[in-house]
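Just one protein chain is left out here, and the rest sit where they should.
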Amino acid sequence: MAPHIELFLQTLIAGILLGGLYALIGLGMALILGVMRIINLAHGDQMMIAMYVAFFGYDLFHIDPYISIFIAAPVLFLLGVGLQKFLITPVLRVESILPHNQVILTVGIGMVLSNLATVFFTSDYRSTPVSYATTAWYLSDYWKDAPIELSLSLPWTVSFVFSVIISTLLWFFLGKTDTGRSIRATAQDLDAALLMGVNVQRMRMLTFGIGSALVGAAACLFIPIYYLYPALGKQFTNIAFVITILGGLGSVEGAIVGGVILGIFESMTSTYLGMGWAPAGRFIIFVLVLIFLPGGVASLIKKKRLAR
Amino acid sequence: MKRFLSVILSTIVFMLFGGNLHAADFELAIPLPLTGSEAKFGEIQKRSYEIAAAEINAKGGIKGKRLVLRFEDSQAKPETARAIVEKLIGNKQPIIVGEYTSSCAKAVAAVAEERKTPYLVVASAADEITQKNYKYVFRQNATNVHYADAVVSFMTEVVKPKTMAIIYESTNFGTSGAEDMDKQAKKLGISVLVKEKYEKGAVDFKPILSKVKAARPDIIYMVSYVMDASLLMKQIKELRIEAKLYAGGAAGFAIPEFIQNAKDAAEYVVTATLWFHKLKYPGAASYAEKYKQKYGDYPSYHGASAYSAIYVIKNALEKAKSWSTDDIRSALKATNMMTAYGPVKFEDKDGYQNQNFHETFALQVLKGNHELIWPAKYATAKYVYPIPAWRDRR
Partner (left out) sequence: MKKYIPFLVLGCMALLPLLGLSDYLMHILILVLMWSVIGMAWNLLGGYCGQVSFGHAAFFGVGAYSAGMLYYHTGIAAWWGMPIAIVAALLVALGIGVISLRLRGPYFVLSTLAIGEIFRIFAENLETYTQGNLGIMIQERTWVEKAPYFYIILGIAALTFAVVKIVVQSKWGYYFVAIREDQYAAESLGINSTLFKTIALSLSGVFTGIAGAFYMNYMGYIDPGIVFALGDISILTVMVVMVGGVATYWGPVVGAVIMVFFSELIRSLPTIGSAHQTLFGILLIVIIIFLPNGIAGDLPKLIRILGIGRKQ
C-alpha cells in the first residue's frame, strides 16, 4: 500500500510545483490575449531571450538566476513595449481581409529572435548549475519512521513560491490600482474604455510590456531547473496557450488555478498512463475547455462568486 | 531595386548551373543541421570536418588537389536534406557524406541509392539505413543495436542485475535504443519492470521516475539525446531513487555537458559510447587536443566520426581508379583502415550491408570526468561498483 501512496503523493507534489511554474509562463500570454486579443506565437522565444539574459548574468557576473528576475523582467518589458509599438501596432492599424496578420507577424518575430540567438550565442546547450540545483527536503529527514519517502525539491519550491508572489502582486495591480483597472477596462470593452478617457494605446503597450516581463520572470525561475538553447521557445508557447484558455483570457486567478490543474493533470497522466501521452492530454483538455468551458476556469470562479 | 533584382537573378543562375571552383580544388559539400534543435551536433561535426580538411591540405591535399569543404544547413528536415543532396549530385559531386539525424540520413540514403552516388553515413544510428540492400550507402558508425554492447557486457559480468527499468525519448534514436535493450534484457533473463517513453525536451520527469522508484529496479537504463540526460539524473537524485546502476545509451550521457549540468548527480553514471578521446587509435589524441584547444571541450564521438570520415573519403579517392561514382563506390567498399575513430571496414554481415562493425565502449563518470571503464583492456580507470547510495554521498 505504502508504495502506491508514495507514488500518488509524489506525483501530486510534482504536479502542483510544475503547475505553479506553468501558470507564470501562461500568465503573460493570458494577459496579452485577454486585453489585446493578440495571439503571440513568439511568446516562448521571448522567454528564451530572458533565459539568455539570466544565463549571461550568471556566467559573466555570477548573479543568481533568482536575482536576475530584477534584470530580465525590465529588459523583457522594454522588448515587449518595443515590439508592440514598432511592429504590432502598424500591423493592427491596417485594414485587411483577415485579421490574422498579427499572428504571422509574431511568427516572423519568433523566427528572428531564435535565429539571432543561434547566430550570437551558438546552439550550445547552456545551463546555470547553481549549487542548490539538486537540493531537496526529504520527509524521512524530518520524520524518522515515515512509511513513505517524499522529496520536495528546493529550486522547484522556490519557483512555485515566487510564482505565487508575482501573481499576487499582479492581481493587486490589476484590481486595486488605477492603471490596472484601465487595463482591465480596455480588455472588457475597448470603445467604452476610450469613452471613459483611458489612453488605450498606452494601455496596450503597457500590457504587452507587462506580459513580456512576466514571461521574463518565469524564465529566470525556470533556468535553474532546466537548460537553455535557442530553439526551446516553441513548447513553452504551446503550454502558455493551454494555460491561457484553461484559465480564461485575462484572468490572473484563472491562470494560476488553470496552471496548477494542468500541472497535476500532466503529472497524473505521466505516471498512470504513460509519459508519451501527457502532451496529448494537454491539448485534449485544451479542446474540451474550448468547447465546454470557453471562459475557462475564471468563468467558474466568477459564477461561484455571483452565486453567493 | 535593380541591384537587388540582379543579385537574385545571379543567385538563380548560380543555383541552376552550379558554381565551379579552381580545377585544382576538390569541393565537398556536406549537409548537416546548423540551425534548429540538432544544431549542437551539426556544429561538433562541422568543426571536426574542418580540422580534418586543414590537416589533409597541410599535407598536400588529395592527389594534389586542395580539399574545400562547404556546409549546407538541412535544419534536420528530411526534405531540405534531400533537396541539398539532389543539388549536389546535380552538380556532379561524386560522393556524399554527412547528416546527423536518422530521418535525414534515411532521406539522403534513398536519394543516393537512386542516383547511384556513394553516401557515407557518419552519425545516424537507425539500423534500417544499412539494412535495405542499398549498394551505395555506407555507414561508418555502429548502429543502435550495437551502441550498448559494452554496457550490456559490463552489466552481465559485473553487475549481474535481475530487474531493469528503461526510460527513453520518443525519437527514432530513443525508441530503437530502448527496443534493443529490451530484447537484450529478455535474452539475458533480466525482467524489464518499467519501460516508459517521454517527449524530448520534457521538463518534469518526476512522475515517471516515481513510477520507476516504486518498482525498485536493479538498473535504470536511459536513452536520451542531450540535456534530458542531465535532467533525468538530477531528478533521480532529488527523488533519491536507489538503483544498483544508472546507465545511459550514449548521446546525451556521453557529452561533457552532461557532467557540467548534472554535476554531482552525474557521478558513477555509466554510459555507452562509440569512441573516447583517450583511446589509443592513431590520431585520436592529437585530434582531441586540437579540438579541445580551439573549442574548450573534448569532442564527442560524433566529432571523431566526422573527422575520420574525411580521412576515409581521402583514402577512397586516392585508391579509386577514377573519380566516377562507381569507382569511388568500389574503393569505399574496399576500405580497410585504422582511423582516429577506430577501425573502418565495410562489411555485409548479419543482414546489414556496407556497415562498419566497430567496438563500442562503456564510460563511467568518476570524480567529475568521463573515464573509459569497459572493456577492461581499454580502461583508463577502474570502474566503481557497487556505487554509493544517494544518502551516503556528500
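Lettered A and B in written order, each chain numbered from 1.
The definition used in the following text is that contacts are C-beta pairs under 8 Å (C-beta built on N, C-alpha and C of every residue); 3 or more make two chains touch, one makes a residue touch a chain.
All of these numbers come straight from a predicted model, not from anything done at the bench.
S.K.: Among B:27, B:55, B:72 or B:238, choose the residue that contacts the chain missing from this document, as touch is defined above.
M.R.: With B:27, B:55, B:72 or B:238 as choices, the missing chain is touched by B:72.
S.K.: Quick one: which of A:109, A:232 or A:298 touches the chain that's been left out?
M.R.: A:109
S.K.: Touch as defined at the start, partner being the missing chain; which of B:106, B:139 or B:206 qualifies?
M.R.: B:106
S.K.: If the hidden chain were put back, which residues of chain B would touch it?
M.R.: 1, 8, 11-12, 15-16, 18, 34-35, 39, 71-73, 77-80, 82-83, 86-87, 89-90, 103, 106-107, 110, 114-115, 126, 128, 132, 170-172, 174-176, 199
S.K.: Which residues does chain A use to touch the chain missing from this display?
M.R.: Residues 33, 37, 39, 41, 87, 90-91, 94-98, 100-101, 103-105, 107-112, 114-116, 118-119, 234, 238, 241-242, 245, 274, 276-277, 279-280, 283-284, 286-287, 290-291, 294 of chain A touch the chain that is not shown.
Criterion: only the chains that are shown with their structure count from here on.
S.K.: Could you work out how far the Cα centre of chain A sits from that of chain B, in whole Å?
M.R.: It comes to 35 Å between the two C-alpha centres.
S.K.: Within their complex, state which residues of chain B touch chain A.
M.R.: Answer in residue numbers: 35-37, 39-40, 42-43, 170, 196-199, 201-208, 210-211, 213-214, 226-227, 230-231, 234-235, 237-240, 257, 260-261, 263-265.
S.K.: In their shared complex, at which residues does chain A touch chain B?
M.R.: Within the complex, chain A touches chain B at residues 3-4, 6-7, 10-11, 14-15, 18, 21, 115, 118, 122-125, 127, 129, 133-134, 136, 138, 149, 151, 153, 225-227, 229-232, 235, 266-268, 270-271, 274-276, 278-279.
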